[in-house]
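For this view, one protein chain was removed and the others were kept in their places.
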Amino acid sequence: MDFGFKLSPSSAVNLDTVDHARYDRLVQLVPDALTCIGCGSCSATCTAAPWSGMSVRKVLLGLQRGRDDEVDSMLSKCMLCGKCTMVCPRGINTRHLILTLCRLSRKGEVVR
Amino acid sequence: MRERFANGFDPFVIPFLIGMAFVLGYCIVAMFRIIIQLPKADRKRFLLTLITPKYIWMNIRDIFLNCLIHVKLWKRNKVLGYMHSSIAFGWFMIILLGHLEVILFLPNRIHLFYYPIFFNYFVAETESTIQGSLLMFLMDFFLLIILSGIVLAIIKRFASRIVGMRRTTRLSLMDQVGLYSLWAIFPLRLLAESFTAHISGGSFLTIPANWVFRQFLGNDLHALPTWWAYSIALCVFMCVLPFTRYMHIPAEMLLIPMRNAGIRIRHPRKGFALLEVYSCPACGVCIDACPMSVRKVNCKDTTVYLNRMLRRGNERRIEEISDKCLLCGKCTAVCQVGVQGPELRIAQRERRAYALSPSYSAINVRPLASAVVHGAGGESGGVLYFAGCMTHLTPSIRRATASLLDKAGVRWQMMDPENGLCCGRPLMMAGRTEQARELIAKNAEIIRASGCDTLLLSCPICYKVFLEEYKLEGVRVVHHSVFFEELIAGGQLQVRRDDGLKLVFHDPCELGRGCGIYEEPRRAVAAAGELVEAGKHHAEAICCGGSLGSLTLSYDQRRPMTRNALENLTVANPDQIVTACPLCLATFVRQADRPVRDIAEVLDAHC
Partner (left out) sequence: MVNRTPVIAIIGAGIAGLEAARQLSALGYEPVLIEKAPVTGGHVAEWNRLFPDMSPAADLVQSLEAATAKVRTMTGTEIASINRLKDGYSLVLSDGNILVCQAVLFATGFHLFDASKKEEYGYGIYDRVITNRDLEQWFNTRQDERIRHPKAVGFVHCVGSRDVKAGNTQCSKVCCITAIKEAIEVKEAFPDAEVYCFYMDLRLYGKKYEDFYIRAQRDLGIHFIRGRVSEVGEDIDGRVVVKAEDTLSGKPVKVTLDLLVLMSGIVCNPDAQSYAQQIGVAIDDDGFLKSRNNLGSIVESSRPGVFFAGACTGAKTIPETLAEARSAALAIHHYFNNRG
């Protein structure tokens, strides 16, 4: 279809085609991840945020929106310091979430 | 004494010989395997200590005190101490005295393995001598001691509360076989020796027993079968030993010299780790000690079960148990053998494969470093205060620490006023040691740039890693509780003591068991008020439940642990709970029924 202008493929999310296998596997392993209310406490307190924009909130959203590269780049500076776990109002064990996510391939398999 | 049989042999010794040969062979092979599995440097170090007189003496002493006398267990629980040392030391003495008898009376038979064990079957008493009756007396005496230990063991198995244990391990099938054969050995020995006591002689136990039996048993026909049974019990015990918890007996004898040599766990399953796993006596002391065991379902996540799963190779459970643990170290503190539960678990975590690994090498710390150089005004020396991640969430600690430093007139500046890097300890706890090393290098760069001579930490998690893993020559790494205690002792801080204020000190895991700091914070707390102790304290303090050590415990699962820790802290009904860790503080404050304060806050309020 011609909209008369170009939609940049990087800025629009097509939920029909997004592959969220990694997210599905993650919530299977860490069901608490489903309870995130996106309050942003984790992002604001994050020790690694100044270096990679790390935010557990954005990681969870990114996984559901097919933004895998952004997710991986955010995770790459996480120091597992545990501040996000401390401030999460829903009591999500974010360290467990991050470590579990780091063990998953893009296809959502646990690497051995 | 004379021999009853010219050939000095009877077929009933064969089971014993089989068992003995098997267990010796197995242990020798296992020992060599473990030594070979050690990294080369460790192996060399260990073998060197075996020929160094200082270490030889140390090893003999420790093996005697720990394996035979069980001094650690005595200190903990007199009944259990008696039970274990009666069996271990008594058995050792019986073997030793058996050899003495052979040497004394039949020195030509000393080369026969089984002679000291079955001495009373093979000899007949010709005359009574002082040495002879003394030896006989001692043999009976130690047999009685062992039997009393066995009675206690049976009581413990069926009613563990009587000996002061709330929970004990559930035995595997092999352990049961081992246990029952061990229980059988000594009563059988008593019976066998009693039946032949009118020939071989005996003492206060065997002679009267012999007399009693002879009253209603007309002949000696049952004597030989009893000796057979005794030998078979020994055989069964020794044959199953490598597959039961009793493997801890030989394993500990290797563990002690290796630990004395300073060997550490380098591989999750090989070498020293393997030895620790086999050294676990599965006594279950760690079950009651574990802070997780307030929830009954977590009893199976204690170190004793980790060791069992490691022996069985149950990977799913190994992962589960390893990741759940708070790494508080209490199991090690109470363990009679000193199995390092946390280190074993971290080693398992290190083994894990990741699709994604963080890297911090690209982080530019120059702005942070130049900020501290600028802060020092170009002067070197002074105190650099690293608040750390958790202290940023507990502003009260930061503020009180700053205030105390100012009051004491210390020249200081902050390393992470806005943001900093994590110290690396949480990564290490998660088994990501390589990544932690990168962070350590980055932080070390900032510290060196500051030119400080003291690095002050208000978080024990940071303190432990700065102390152990950072190479900061010329910089003293100190926890704020210790630093302030020194300032009080030196008179730079004047603390007003409020005699009516009852304070209890909670030992943070990483500060107490982790770094061995118990007394300095207590002295500091006592300067501000009346110090009372918790139910369990010092090395046996109970983790607050907030530890970063656990990777998988959820908030809901941790809550009962926090509640239990708080109950323990408030037994003496203190007015305030004092701790020295931001994580403990944040964990306690939300559930406590009374104020929870950091040690810096308490001191600052009284300065």
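Going in written order, the chains are labelled A and B, and every chain counts its residues from 1.
Following the convention adopted for this analysis, contacts are C-beta pairs under 8 Å (C-beta built on N, C-alpha and C of every residue); 3 or more make two chains touch, one makes a residue touch a chain.
All values derive from a computational prediction rather than experimental measurement.
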item	value
Neighbouring displayed chains - absent chain, whole complex	A, B
Touching residue (missing chain; options B:100, B:373, B:501 or B:589)	B:589
Omitted-chain contact residue, chosen from A:55, A:76 or A:94	A:55
Option touching the unshown chain, where B:77, B:314, B:396 or B:454 are the choices	B:396
Where the unshown chain meets subunit A, residue by residue	37-45, 49, 55, 57-58, 86-91
Contact set of subunit B toward the excluded chain (per top definition)	392-396, 399, 555-556, 585-586, 589-591
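Everything that follows uses one rule, which is that only the chains that are shown with their structure count from here on.
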item	value
For subunit A paired with subunit B, centre-to-centre distance based on mean C-alpha positions, whole Å	40
Of all residues in subunit A, those that touch subunit B in their complex	32, 45, 47-48, 50-51, 72, 75-83, 86-87, 91, 93, 95-96, 99, 101-106, 111-112
In the complex with subunit A, residue positions of subunit B that touch it	323, 352-360, 363, 389-390, 392-393, 419-422, 424, 426-427, 430, 432, 439, 548, 551-556, 583, 586
